[in-house]
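Removed: one protein chain of the complex. Kept in place: all other protein chains.
Our next item is subunit A:
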């Protein structure tokens, strides 16, 4: 039974990958994909993907709750088949529905790979002074040993983590931060945190901008010519950033007051309609996960 299910899931994975590749090929063939902005760093790239995603128009509450439910199911059910199914479904949503290219999706998904590998290796591998275990490797005066059971556990754990991560990536790659924040507001997260999140999100880009300007101007004056100077310049920039952020905070407050701000930040939030068939699909998917879990328990 388990083999059949794994085979079907593997087939589905290949199918999704193919669909994503073909979709990408077509979209490049037809019209050029219009990208906005320029690259700053990995985090900002994710932000850009969220704005460019084709499933951005979906109701954010639906996307966030779906991601949360899947995340919890991945952990709670603790079943490799469920993990693989979630991985495939999320890849389908992000690449085929969302229109993200395969390369970009894989590169975003690979961000946590170092942490995951380091963390799981510690589970699979153990050290000993005696040659024990199913497999062992002699390393001078000690042995590294492991067993099939342990390796299996490690691979299942990797699958579980990747499935959980991919559920969250589906959310972040299709929902701009402002919408995620509005969902949190609906979930009655304290107002203070919501306002802080809004301002911090906006501020990140302003500070990045200021930083890159200062860095460029320091660079053009040989501020990074050797290690010592670089350290010195970095310190100077960091100090300056603090002063500038204080000044900017003041300017911001003035601008907000000028527009009748009176202590409460309220933003217009768009109402995005939730579609019944999306909910039905999500419910069916969750039911399928439970079924998979039941069959392979």
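Quick notes on this structure:
Note that in this section a contact is a pair of C-beta atoms (placed from the backbone, for glycine too) under 8 Å apart; a residue touches a chain by one contact, two chains touch by 3 or more; residues count from 1.
Everything that follows uses one rule, which is that contacts and distances are computed from a predicted model.
Entry comment: the absent subunit's protein name, as recorded by UniProt, is "ATP-binding cassette domain-containing protein", drawn from "ATP-binding cassette domain-containing protein", "Spore germination protein A1", "Formate hydrogenlyase" or "3-oxoacyl-[acyl-carrier-protein] synthase II".
One of A:143, A:201, A:232 or A:285 touches the chain omitted from the figure, and that residue is A:201.
Checked against the full complex, the one of A:256, A:274 or A:295 touching the unshown chain is A:256.
Among the residues A:80, A:99, A:176 or A:223, only A:176 touches the chain that is left out of the figure.
Residues 36-37, 47-48, 51, 176-178, 198-199, 201-202, 205-206, 209, 248, 251-252, 254-262, 265-270 are the ones on subunit A that touch the missing chain.
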